[in-house]
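Complex shown without one protein chain; remaining protein chains in place.
Chain IDs A and B follow the sequence of writing; residue 1 opens each chain.
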Amino acid sequence: MSESKEKSTIVLFSGDLDKAIAAFIIANGAAAYDHEVTIFFTFWGLNTLRKDQDVANEKGWLEKAFGRMMPRGADKLGLSRMNFGGLGPKMIKHVMKKHNALSLPQLIELAREQGVRMVACTMTMDLLGLQQEELLDGLEYAGVAAYLGDAADARVNLFI
Amino acid sequence: MSESKEKSTIVLFSGDLDKAIAAFIIANGAAAYDHEVTIFFTFWGLNTLRKDQDVANEKGWLEKAFGRMMPRGADKLGLSRMNFGGLGPKMIKHVMKKHNALSLPQLIELAREQGVRMVACTMTMDLLGLQQEELLDGLEYAGVAAYLGDAADARVNLFI
Partner (left out) sequence: MSESKEKSTIVLFSGDLDKAIAAFIIANGAAAYDHEVTIFFTFWGLNTLRKDQDVANEKGWLEKAFGRMMPRGADKLGLSRMNFGGLGPKMIKHVMKKHNALSLPQLIELAREQGVRMVACTMTMDLLGLQQEELLDGLEYAGVAAYLGDAADARVNLFI
């Protein structure tokens, strides 16, 4: 890619549906403006990338416990507020559909099509016991050094 | 405005009193330094801009439900932690007054006087069923494209 392209990065730390939607709307908007966009998924943000089926793998009990307690994929995330035990996300998804807004899985798909780079933070994958086969295909895997390399060249750097 | 002015943008996503205060303190500080400052209010951050009286308008039941559950204006917001069912905000407001710190409504007023641009995100207004007459006067209304146009020219871009 050419050096002259505007760059943007987003660290998606949060595992909340509403924040993930905001992150992808900004990322897709920036990609539409021809920015080179990278989203770094770290901590709870990694849950956005989980496949929704159970993936058999060998884990210690603690990693299994984390895996079971954390939401499995973009369609299972809760809201940062007004979650009401899962009712809030249903309401939000309902109004998004009604307004013909893209759902989070559709926003992720669009991001892929637009060439948004999605990077999973390997350090927190280790900590939370998440393995590559549990996450969506086509991701990159890297650490904080890669993030900083991109962010130092970018103007819009957000932590969400 | 001249091109040489430093630009700053803040996305206020959060509807928490403490985060809104932080956002406006940074925005007012930047404006005092002669930055061109824009705050984009999205999702729960829009609640900061609601008028505190009930505004009659036609809405579906879901939009009405959202409207009733969300805090009505800067003076009604809760804290991100130690909220204690509304006691926390009272305590914070008490100490702010004691220390002669500006309250959130005063910080918003100061921001206006200093020419901070306040932009309400039309997409989330649609989703949450918020209408222009429910929000403070003198706002701008725009979407993610406008945000990115400003952010790409700015150095300080925060997501709060």
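Keep in mind that, in the parts below, a residue touches a chain if its C-beta (ideal position, glycine included) is under 8 Å from a C-beta of that chain, and two chains touch if they have at least 3 such contacts.
None of the values given here were measured: they were computed from a predicted structure.
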{"item": "Residue of B:108, B:128 or B:160 in touch with the missing chain, whole complex considered", "value": "B:160"}
{"item": "Full-complex contact with the absent chain, from B:65, B:101 or B:136", "value": "B:101"}
{"item": "Interface with the unshown chain - residue positions in subunit A", "value": "11, 13, 15, 42-44, 62-63, 65-66, 69-70, 123, 126-129, 144-145, 147-149, 151-152, 154-155, 157-159"}
{"item": "Residues from subunit B at the interface with the omitted partner, ascending", "value": "6, 18-19, 22, 25-26, 29-30, 32-33, 35, 80-82, 91-92, 94-96, 99, 101, 155-160"}
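One rule holds for everything that comes next: only the chains that are shown with their structure count from here on.
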{"item": "Averaged-CA centre spacing for the pair subunit B and subunit A, given as whole angstrom", "value": "25"}
